[in-house]
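Left out: one protein chain. Kept in place: all the others.
Chains here go by letter, A and B, matching the order in which they are written, and residues are numbered from 1 within each.
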Amino acid sequence: MKKDMSLNKRRVVLEKFFHGVFLLAALIAVLSVALIIIFIFGKGLAPFFSGNEYGTYSFIDFITGLKWTPQSGEYGVGYMIVNSIFATFGAILVGVPIALFTAVFIAEIAPKWLAGIVRPAIELLAAIPSVLYGVFGFAVITPLVKQFSPYPTGDSLLAVIIVLTIMILPTIVAVVETAIRAVPKSYKEGSLALGASKIQTIFKVTLPAARSGILTGIILGVGRAIGETMAVILVAGNPESGIATTIFSRVRLLTTNIALEQGYAAKLHEQMLFSTAVVLFIFIMIINLVLAQIQKRGGDR
Amino acid sequence: MNLKKLLSLVAVATVSLSVVACEGQTEKKEDQKTAESTETPALKEGVIDVVSREAGSGTRQAFEEIIGFNGEGQTPLTENVTIKDGNGVVATYVAENEQSIGYVSFVTLHENEGSIEGLTVDGVEATPENVLNGDYAVARPFEMVYMDENLTDVERAFIEFAASQDGLDILDENGTIVDNSKAEAFDMTKYDQLSGNLMMGGSTSTESVVKALADEFCALFPKVTYEYNATGSSAGVKNAIDGTYKLGFASREIKDSELESGLQTMTLCMDGIALVVNPTNEVEDISTEQIKEVYTGNITEWSALAK
Partner (left out) sequence: MSRKVKDQLCNMLIWLSAAFSVGILVLVVGFIFSKGWSKISLDFLFNDYESKTQYVTLESDQAYQAPASLSESALFSENLGVALELKEDHYEIVWMDKESPLKEATNNADEKVKISKGDCVQQIKVSGKSLKLDKKTDQEEIVKALNENNTLVMKVMSVGGGIFPMIVSTLLLVLVALLFSAPIGILAAIYLVEYAKPGKLVNVIRFATEILAGIPSVVYGLFGMLMFVNTLNLGMSILAGGLTLTILLLPTMMRTTEEALKVVPMSYREASYGLGANKIQTLSKVVLPSAIPGILVGVILSIGRIIGESAALLFTIGTFAKLPVNPESGNFSLLETGTSLTVRAYIEVKESGNVEMAAAIGIIILIVVFTLNLFSRLIAKKFSKANN
């Protein structure tokens, strides 16, 4: 009897122990985010507060500045923010319809054997390292863009948009396809029974029903596009000032700014690059909050 | 089935091409409208595509200092500029873009002969001899920096080797500029059975020549290994001060602020910075004054440079 008790007790302790281990592992994710915020924000926000050892910089000038010239002490990321938004928006504008139709193709239209080819092909697109997209862009896309450009260079917003479009395709296709497949069969059958054609069913019934999935896909695509660095660094042109006025203008983006100069930066310059990362981080936070809202609403339905 | 596959492949190819082409065309129309309304419609004909390096690059700092712009109280770099982040990409970019002008290390020009062309500056050809006798103006030193207290015999031997006839010959073979007329041969008997690791790093421009130098040094002393992390001139100096690199390298002159910590410097060799253009470009000469005008945005047309 006494032995049983102690055995039971040990069991409870063991259960508790493992519960603790699992919880700890899960909390590492939270800890990581906390550490990233502390480190990045700590260094990145320091220049905006008085008492910074390398001198202070006005936050307003930083966020609205249209010039990034470290040698003359000007650190404005305003134009990069706008350019990053332009590039992301452009990639979404071109990429989403293509991705949407491709997902419809795989899930609804294509014969099984063809879907079996297209799907892995698009997955493979996701597996190509971003550096190689950069090299591809550098060697193929910019010369192509140059043919149409009024400027003498192919490095442009358009080149960035094309590269990003290719890169967000697989993300969106995968999410949208899953969403389309999750639409109950009865919806489609109902529509078809009412005399609608297959295409009509897809556009009037299936896609609206998969709306929240599609939105999720788009938001994830936005996240991927805004954070991409190595693929665009070789095709963006990266000037030190200026919002893109045309699609053929050279652009500097938030991410490329960091990757270009971090190797050299010290003191205030380095801190300002971390500030750039803070801006990126805030973008990601906003995107995630929007995503959470969408998923919540999707769940309510 | 096979025919089907082939057909679909052809379809894929044409579609992907035409989509790209269509994108280009429709956007061009829009662009022409906007171009008219904006202030500076840079037309393709004869516009100079100015290429510079990223902020912090040793090559860029040296270039700007020699030409005399973008410093304190000086005219800033033009806003109409393409930034490329390495000697290699500048070379490739200039090789592919007919209207571009860029600047690269002589070492890079040496490696890319044929695909890019070096301009004469003030009528002086970009050759090592002209840099040595001071005629070619756009030149900078490759500096080696170290903290004396961090050095062991291996580094001391390497420093001596770099300054010897044998070391200078290697620097010479790799396209940098040295005066090896007075140097003495390296006496390796002083250093018996050296062993250890040469921990080096810094400028990306000096990477290839320092590696060539170190390779020869390690051939003389097979128990010595080397390492070179190309993290940039500033990082090279910074890491030499804190001891991460025993020997740091910079492709520009060392600033006074960097010397405060007791850093020792040694000029490894000189390197010219060549102004490079596409081989199809007919312009052959540029004056230092014109370089400044081009890089500060006062000259924007190739016609202003052609005589």
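Simple rule for what comes next: a residue touches a chain if its C-beta (ideal position, glycine included) is under 8 Å from a C-beta of that chain, and two chains touch if they have at least 3 such contacts.
All values derive from a computational prediction rather than experimental measurement.
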*Among B:Thr231, B:Thr265, B:Asn281 or B:Thr296, single out the residue that touches the unshown chain.*
B:Thr231
_Given that one chain is not shown, which residue among A:Leu45, A:Ile85, A:Val135 or A:Leu192 touches it?_
A:Val135
*Any idea which of B:Glu98, B:Asp122 or B:Glu216 touches the chain not displayed?*
B:Glu216
_Missing-partner contacts on chain A, residue numbers_ = 11, 14-15, 18-19, 21-30, 32-33, 35-36, 39-40, 43, 97-102, 104-106, 109-110, 117-118, 120-125, 127-136, 138-140, 166, 169, 173, 197-200, 202-203, 223, 226-230, 234, 255, 258-259, 262-263, 273-274, 277, 280-281, 284-285, 287-288, 291-292
_Hidden partner interface residues of chain B, rising order_ = 8-9, 11-13, 15-16, 19, 85-89, 91-92, 95, 108, 111-112, 193, 196-197, 201, 204, 207, 211, 215-216, 218-223, 225, 227-231, 244
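Please note the rule applied: only the chains that are shown with their structure count from here on.
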*Within their complex, state which residues of chain B touch chain A.*
20, 23-25, 27-28, 30-32, 34-35, 38, 41-44, 47-49, 54-57, 61, 64, 70-72, 76-77, 79-85, 89, 92, 96-100, 231-235, 238
_Show me the residue ranges of chain A that touch chain B in the complex, using the header's touch definition._
67-72, 94, 138, 142-155, 158, 162, 233-234, 237-242, 245-248, 250, 252, 260-261, 263-266, 269
